[in-house]
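First, the structure itself, so that you have it in front of you.
Note that one protein chain is taken out, while the other chains of the complex remain in position.
Right after this comes subunit A.
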(Lines give C-alpha, C1' and ligand atoms only; values in the text may rest on other atoms or scores of the structure.)
Protein backbone atom coordinates (compact mmCIF):
# COMPACT_ATOMS: atom_id res chain seq x y z
CA UNK A 1 0.00 0.00 0.00
CA UNK A 2 1.27 3.45 -0.84
CA UNK A 3 -0.47 6.51 0.56
CA UNK A 4 -4.06 6.07 1.62
CA UNK A 5 -6.34 8.15 -0.58
CA UNK A 6 -8.23 10.95 1.13
CA UNK A 7 -11.85 10.49 2.09
CA UNK A 8 -13.03 12.60 -0.80
CA UNK A 9 -11.10 10.56 -3.35
CA UNK A 10 -12.41 7.33 -1.82
CA UNK A 11 -16.00 8.52 -2.14
CA UNK A 12 -15.36 9.88 -5.63
CA UNK A 13 -14.00 6.54 -6.78
CA UNK A 14 -17.12 4.76 -5.63
CA UNK A 15 -19.55 6.98 -7.55
CA UNK A 16 -21.49 4.92 -10.10
CA UNK A 17 -20.10 6.15 -13.40
CA UNK A 18 -16.61 6.97 -12.10
CA UNK A 19 -16.22 3.45 -10.77
CA UNK A 20 -17.10 1.94 -14.14
CA UNK A 21 -14.70 4.21 -16.01
CA UNK A 22 -11.90 3.20 -13.66
CA UNK A 23 -12.86 -0.44 -14.00
CA UNK A 24 -12.89 -0.51 -17.79
CA UNK A 25 -9.95 -1.02 -20.09
CA UNK A 26 -9.17 -0.79 -23.79
CA UNK A 27 -11.99 -0.67 -26.30
CA UNK A 28 -14.66 -0.87 -23.61
CA UNK A 29 -13.22 2.18 -21.91
CA UNK A 30 -13.10 4.01 -25.25
CA UNK A 31 -16.76 3.19 -25.91
CA UNK A 32 -17.82 4.26 -22.44
CA UNK A 33 -15.86 7.51 -22.50
CA UNK A 34 -17.07 8.39 -26.01
CA UNK A 35 -20.65 7.72 -24.93
CA UNK A 36 -20.21 9.77 -21.78
CA UNK A 37 -18.79 12.71 -23.73
CA UNK A 38 -21.64 12.67 -26.27
CA UNK A 39 -24.25 12.34 -23.54
CA UNK A 40 -22.54 15.04 -21.50
CA UNK A 41 -22.57 17.48 -24.43
CA UNK A 42 -26.24 16.65 -25.00
CA UNK A 43 -27.18 17.33 -21.37
CA UNK A 44 -25.10 20.50 -21.13
CA UNK A 45 -26.61 21.82 -24.34
CA UNK A 46 -30.06 21.20 -22.98
CA UNK A 47 -29.22 22.88 -19.68
CA UNK A 48 -27.61 26.00 -21.19
CA UNK A 49 -29.79 26.25 -24.30
CA UNK A 50 -30.89 29.85 -23.56
CA UNK A 51 -27.24 30.92 -23.38
CA UNK A 52 -25.96 28.89 -26.31
CA UNK A 53 -28.68 29.48 -28.86
CA UNK A 54 -28.28 32.70 -30.83
CA UNK A 55 -32.05 33.04 -31.35
CA UNK A 56 -35.26 31.69 -29.81
CA UNK A 57 -36.68 28.45 -31.18
CA UNK A 58 -39.70 30.18 -32.68
CA UNK A 59 -37.95 33.41 -33.63
CA UNK A 60 -38.51 34.46 -37.25
CA UNK A 61 -37.11 38.00 -37.25
CA UNK A 62 -34.71 40.17 -35.31
CA UNK A 63 -33.93 43.88 -35.36
CA UNK A 64 -32.64 43.62 -38.93
CA UNK A 65 -35.95 42.19 -40.13
CA UNK A 66 -37.05 38.66 -41.11
CA UNK A 67 -34.41 35.91 -41.35
CA UNK A 68 -35.60 34.75 -44.72
CA UNK A 69 -36.25 31.11 -45.68
CA UNK A 70 -33.58 28.58 -46.62
CA UNK A 71 -30.66 30.96 -46.17
CA UNK A 72 -27.42 29.02 -46.68
CA UNK A 73 -25.02 28.62 -43.73
CA UNK A 74 -22.77 31.57 -42.96
CA UNK A 75 -23.09 35.12 -41.76
CA UNK A 76 -25.73 35.76 -39.11
CA UNK A 77 -27.01 32.20 -39.38
CA UNK A 78 -24.08 29.83 -38.93
CA UNK A 79 -26.10 26.79 -39.97
CA UNK A 80 -28.56 28.60 -42.21
CA UNK A 81 -32.33 28.84 -41.84
CA UNK A 82 -35.17 26.40 -42.51
CA UNK A 83 -37.94 26.55 -45.05
CA UNK A 84 -40.12 28.11 -42.37
CA UNK A 85 -37.52 30.79 -41.74
CA UNK A 86 -36.22 29.52 -38.39
CA UNK A 87 -32.52 29.54 -37.47
CA UNK A 88 -31.25 25.92 -37.79
CA UNK A 89 -28.58 26.15 -35.09
CA UNK A 90 -31.06 27.55 -32.56
CA UNK A 91 -33.63 24.90 -33.41
CA UNK A 92 -31.07 22.15 -32.95
CA UNK A 93 -29.93 23.53 -29.59
CA UNK A 94 -33.44 24.12 -28.27
CA UNK A 95 -34.45 20.70 -29.53
CA UNK A 96 -32.12 19.04 -27.03
CA UNK A 97 -34.22 20.58 -24.26
CA UNK A 98 -37.40 19.00 -25.54
CA UNK A 99 -35.62 15.67 -25.93
CA UNK A 100 -34.35 15.68 -22.34
CA UNK A 101 -37.75 16.60 -20.97
CA UNK A 102 -39.51 13.91 -22.92
CA UNK A 103 -36.98 11.29 -21.85
CA UNK A 104 -37.27 12.24 -18.20
CA UNK A 105 -41.06 12.31 -18.14
CA UNK A 106 -41.42 9.16 -20.25
CA UNK A 107 -38.91 7.09 -18.35
CA UNK A 108 -40.12 8.29 -14.94
CA UNK A 109 -43.71 7.38 -15.76
CA UNK A 110 -42.92 4.00 -17.24
CA UNK A 111 -40.41 3.00 -14.56
CA UNK A 112 -42.79 3.56 -11.67
CA UNK A 113 -45.71 1.77 -13.23
CA UNK A 114 -43.61 -0.98 -14.83
CA UNK A 115 -41.55 -1.77 -11.75
CA UNK A 116 -44.50 -1.89 -9.38
CA UNK A 117 -46.58 -4.05 -11.69
CA UNK A 118 -43.63 -6.36 -12.40
CA UNK A 119 -42.87 -6.80 -8.72
CA UNK A 120 -46.46 -7.57 -7.74
CA UNK A 121 -47.05 -9.78 -10.73
CA UNK A 122 -43.82 -11.74 -10.33
CA UNK A 123 -43.98 -12.22 -6.60
CA UNK A 124 -47.66 -12.94 -6.08
CA UNK A 125 -48.14 -14.95 -9.25
CA UNK A 126 -51.58 -16.58 -9.66
CA UNK A 127 -54.29 -14.86 -11.75
CA UNK A 128 -52.90 -11.31 -11.37
CA UNK A 129 -49.73 -12.48 -13.03
CA UNK A 130 -51.54 -14.16 -15.90
CA UNK A 131 -53.78 -11.15 -16.61
CA UNK A 132 -50.90 -8.67 -16.55
CA UNK A 133 -48.71 -10.82 -18.76
CA UNK A 134 -51.51 -11.17 -21.32
CA UNK A 135 -52.07 -7.39 -21.35
CA UNK A 136 -48.39 -6.61 -21.78
CA UNK A 137 -48.16 -9.19 -24.54
CA UNK A 138 -51.12 -7.54 -26.22
CA UNK A 139 -49.37 -4.16 -26.05
CA UNK A 140 -46.28 -5.76 -27.54
CA UNK A 141 -48.34 -7.02 -30.44
CA UNK A 142 -49.16 -3.46 -31.59
CA UNK A 143 -46.63 -1.66 -33.76
CA UNK A 144 -45.04 0.71 -31.26
CA UNK A 145 -45.16 3.81 -33.41
CA UNK A 146 -48.83 3.27 -34.24
CA UNK A 147 -49.60 2.94 -30.54
CA UNK A 148 -47.64 6.09 -29.83
CA UNK A 149 -49.59 7.98 -32.52
CA UNK A 150 -52.93 6.88 -31.08
CA UNK A 151 -51.83 7.88 -27.59
CA UNK A 152 -50.54 11.24 -28.86
CA UNK A 153 -53.81 12.05 -30.58
CA UNK A 154 -55.85 10.96 -27.56
CA UNK A 155 -53.85 13.09 -25.15
CA UNK A 156 -53.32 16.28 -27.09
CA UNK A 157 -56.77 16.14 -28.69
CA UNK A 158 -55.27 17.73 -31.77
CA UNK A 159 -54.27 20.85 -29.82
CA UNK A 160 -50.62 21.65 -29.36
CA UNK A 161 -48.99 23.38 -26.45
CA UNK A 162 -45.49 22.92 -25.07
CA UNK A 163 -46.37 20.77 -22.07
CA UNK A 164 -49.24 19.16 -23.91
CA UNK A 165 -46.82 18.16 -26.64
CA UNK A 166 -44.17 16.96 -24.23
CA UNK A 167 -46.69 14.91 -22.25
CA UNK A 168 -48.32 13.54 -25.37
CA UNK A 169 -44.96 12.33 -26.58
CA UNK A 170 -43.91 11.12 -23.12
CA UNK A 171 -47.11 9.24 -22.35
CA UNK A 172 -47.20 7.61 -25.74
CA UNK A 173 -43.64 6.42 -25.16
CA UNK A 174 -44.65 5.30 -21.65
CA UNK A 175 -47.43 3.11 -23.00
CA UNK A 176 -44.91 1.35 -25.18
CA UNK A 177 -42.25 0.94 -22.49
CA UNK A 178 -44.27 -0.09 -19.44
CA UNK A 179 -44.45 -3.68 -20.75
CA UNK A 180 -40.67 -3.70 -21.15
CA UNK A 181 -39.96 -2.68 -17.58
CA UNK A 182 -42.74 -4.95 -16.44
CA UNK A 183 -41.19 -7.91 -18.22
CA UNK A 184 -37.67 -7.31 -16.96
CA UNK A 185 -38.69 -6.77 -13.35
CA UNK A 186 -41.10 -9.67 -13.41
CA UNK A 187 -38.46 -12.04 -14.75
CA UNK A 188 -35.96 -10.89 -12.13
CA UNK A 189 -38.56 -11.20 -9.37
CA UNK A 190 -39.48 -14.73 -10.40
CA UNK A 191 -35.80 -15.65 -10.34
CA UNK A 192 -35.13 -13.98 -7.00
CA UNK A 193 -38.26 -15.52 -5.50
CA UNK A 194 -36.56 -18.90 -5.46
CA UNK A 195 -33.26 -17.61 -4.08
CA UNK A 196 -32.32 -18.91 -0.66
CA UNK A 197 -32.37 -15.49 0.95
CA UNK A 198 -36.02 -14.98 0.10
CA UNK A 199 -36.81 -18.39 1.50
CA UNK A 200 -34.85 -17.60 4.61
CA UNK A 201 -36.90 -14.44 5.00
CA UNK A 202 -39.99 -16.62 4.65
CA UNK A 203 -38.96 -19.09 7.35
CA UNK A 204 -38.16 -16.18 9.64
CA UNK A 205 -41.80 -15.21 9.27
CA UNK A 206 -41.49 -11.92 7.37
CA UNK A 207 -44.71 -10.56 5.94
CA UNK A 208 -45.21 -10.61 2.18
CA UNK A 209 -44.89 -6.81 1.67
CA UNK A 210 -41.71 -6.81 3.72
CA UNK A 211 -40.16 -9.57 1.64
CA UNK A 212 -41.26 -7.84 -1.57
CA UNK A 213 -39.84 -4.44 -0.77
CA UNK A 214 -36.89 -5.16 1.48
CA UNK A 215 -35.51 -8.29 -0.14
CA UNK A 216 -36.85 -8.58 -3.67
CA UNK A 217 -37.31 -4.97 -4.81
CA UNK A 218 -33.76 -3.73 -4.44
CA UNK A 219 -32.25 -6.84 -5.92
CA UNK A 220 -34.66 -6.89 -8.85
CA UNK A 221 -33.98 -3.28 -9.81
CA UNK A 222 -30.21 -3.61 -10.09
CA UNK A 223 -30.32 -3.89 -13.86
CA UNK A 224 -32.61 -0.87 -14.25
CA UNK A 225 -29.91 1.75 -15.00
CA UNK A 226 -28.94 -0.32 -18.00
CA UNK A 227 -32.46 -0.63 -19.38
CA UNK A 228 -32.96 3.01 -18.51
CA UNK A 229 -30.13 4.22 -20.74
CA UNK A 230 -31.03 1.86 -23.56
CA UNK A 231 -34.67 2.92 -23.42
CA UNK A 232 -33.80 6.62 -23.34
CA UNK A 233 -32.26 6.34 -26.77
CA UNK A 234 -35.30 4.47 -28.02
CA UNK A 235 -37.49 7.18 -26.49
CA UNK A 236 -35.65 9.82 -28.52
CA UNK A 237 -36.19 7.80 -31.67
CA UNK A 238 -39.89 7.41 -30.92
CA UNK A 239 -40.18 11.14 -30.24
CA UNK A 240 -38.42 11.96 -33.50
CA UNK A 241 -40.65 9.48 -35.30
CA UNK A 242 -43.76 11.12 -33.88
CA UNK A 243 -42.49 14.56 -34.87
CA UNK A 244 -41.57 13.36 -38.32
CA UNK A 245 -45.07 12.01 -38.86
CA UNK A 246 -46.56 15.28 -37.68
CA UNK A 247 -47.82 14.20 -34.26
CA UNK A 248 -45.23 16.03 -32.26
CA UNK A 249 -44.93 19.51 -30.92
CA UNK A 250 -45.72 22.52 -33.11
CA UNK A 251 -42.72 24.76 -33.93
CA UNK A 252 -44.26 27.65 -32.06
CA UNK A 253 -44.44 25.59 -28.84
CA UNK A 254 -40.95 24.05 -28.79
CA UNK A 255 -38.14 22.97 -31.05
CA UNK A 256 -38.32 19.36 -32.08
CA UNK A 257 -35.84 17.56 -34.31
CA UNK A 258 -38.31 15.18 -35.89
CA UNK A 259 -40.59 18.04 -36.95
CA UNK A 260 -37.68 19.89 -38.56
CA UNK A 261 -36.69 16.77 -40.45
CA UNK A 262 -40.22 16.42 -41.73
CA UNK A 263 -40.25 20.00 -43.03
CA UNK A 264 -36.89 19.51 -44.75
CA UNK A 265 -37.94 16.55 -46.91
CA UNK A 266 -38.57 18.71 -49.95
CA UNK A 267 -35.27 20.56 -49.41
CA UNK A 268 -33.22 17.39 -49.84
CA UNK A 269 -33.95 17.03 -53.51
CA UNK A 270 -33.31 20.70 -54.23
CA UNK A 271 -29.79 20.69 -52.88
CA UNK A 272 -30.58 22.41 -49.55
CA UNK A 273 -28.64 20.09 -47.26
CA UNK A 274 -28.33 22.11 -44.06
CA UNK A 275 -31.98 21.93 -43.00
CA UNK A 276 -32.00 18.13 -42.73
CA UNK A 277 -28.37 17.38 -41.91
CA UNK A 278 -28.09 19.10 -38.53
CA UNK A 279 -31.29 17.90 -36.81
CA UNK A 280 -30.57 14.43 -38.19
CA UNK A 281 -27.02 14.53 -36.92
CA UNK A 282 -28.26 15.62 -33.49
CA UNK A 283 -30.58 12.61 -33.30
CA UNK A 284 -27.86 10.21 -34.44
CA UNK A 285 -25.21 11.52 -32.04
CA UNK A 286 -27.49 11.60 -28.99
CA UNK A 287 -28.82 8.11 -29.63
CA UNK A 288 -25.29 6.87 -30.28
CA UNK A 289 -23.99 8.49 -27.11
CA UNK A 290 -26.68 7.10 -24.84
CA UNK A 291 -26.52 3.67 -26.45
CA UNK A 292 -22.75 3.54 -26.02
CA UNK A 293 -23.09 4.36 -22.33
CA UNK A 294 -25.84 1.80 -21.87
CA UNK A 295 -24.07 -0.96 -23.73
CA UNK A 296 -20.77 -0.44 -21.98
CA UNK A 297 -22.43 -0.31 -18.56
CA UNK A 298 -24.18 -3.53 -19.50
CA UNK A 299 -20.91 -5.20 -20.48
CA UNK A 300 -19.08 -3.94 -17.42
CA UNK A 301 -21.79 -5.19 -15.08
CA UNK A 302 -21.29 -8.70 -16.39
CA UNK A 303 -17.98 -10.23 -15.30
CA UNK A 304 -18.02 -12.55 -18.30
CA UNK A 305 -18.25 -9.70 -20.80
CA UNK A 306 -15.93 -7.34 -18.97
CA UNK A 307 -12.46 -7.27 -20.43
CA UNK A 308 -9.68 -6.95 -17.94
CA UNK A 309 -6.21 -5.65 -18.27
CA UNK A 310 -3.86 -8.55 -18.83
CA UNK A 311 -1.87 -9.56 -15.80
CA UNK A 312 1.26 -7.46 -15.82
CA UNK A 313 4.40 -9.38 -15.05
CA UNK A 314 6.41 -6.33 -14.07
CA UNK A 315 3.89 -4.91 -11.63
CA UNK A 316 4.02 -6.08 -8.03
CA UNK A 317 1.79 -9.06 -7.62
CA UNK A 318 -0.59 -9.48 -4.73
CA UNK A 319 0.26 -12.69 -2.97
CA UNK A 320 -2.74 -14.94 -2.58
CA UNK A 321 -2.14 -14.99 1.14
CA UNK A 322 -2.53 -11.24 1.29
CA UNK A 323 -5.92 -11.43 -0.33
CA UNK A 324 -7.58 -13.83 2.05
CA UNK A 325 -8.76 -12.08 5.14
CA UNK A 326 -8.59 -15.13 7.33
CA UNK A 327 -5.96 -17.25 8.91
CA UNK A 328 -4.65 -20.59 7.86
CA UNK A 329 -7.46 -22.76 9.12
CA UNK A 330 -10.25 -20.96 7.36
CA UNK A 331 -11.20 -21.05 3.72
CA UNK A 332 -10.19 -18.11 1.62
CA UNK A 333 -12.40 -16.48 -0.96
CA UNK A 334 -12.23 -18.38 -4.19
CA UNK A 335 -9.86 -16.13 -6.04
CA UNK A 336 -9.40 -17.83 -9.30
CA UNK A 337 -12.25 -17.26 -11.69
CA UNK A 338 -12.28 -20.88 -12.77
CA UNK A 339 -13.23 -22.14 -9.39
CA UNK A 340 -15.44 -19.21 -8.59
CA UNK A 341 -17.58 -20.10 -11.55
CA UNK A 342 -17.99 -23.76 -10.75
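The rule is simple: contacts are C-beta pairs under 8 Å (C-beta built on N, C-alpha and C of every residue); 3 or more make two chains touch, one makes a residue touch a chain; residues count from 1.
Everything below uses one rule, namely that contacts and distances are computed from a predicted model.
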Notebook entry, point to check: What protein name does the UniProt record of the undisplayed chain give, "ABC transmembrane type-1 domain-containing protein", "Hydrogenase-4 component F", "Peptide/nickel transport system ATP-binding protein" or "Cytochrome c oxidase subunit 2"?
Noted result: "Peptide/nickel transport system ATP-binding protein"
Next item on the list: Kindly state which of the options A:83, A:135 or A:201 is in contact with the chain not pictured.
Entry: A:201
Check: What subunit A residues would touch the chain not displayed?
Finding: 23, 195-197, 199-207, 210, 214-215, 218-219, 308-313, 315, 317-321, 323-326, 328-339, 342
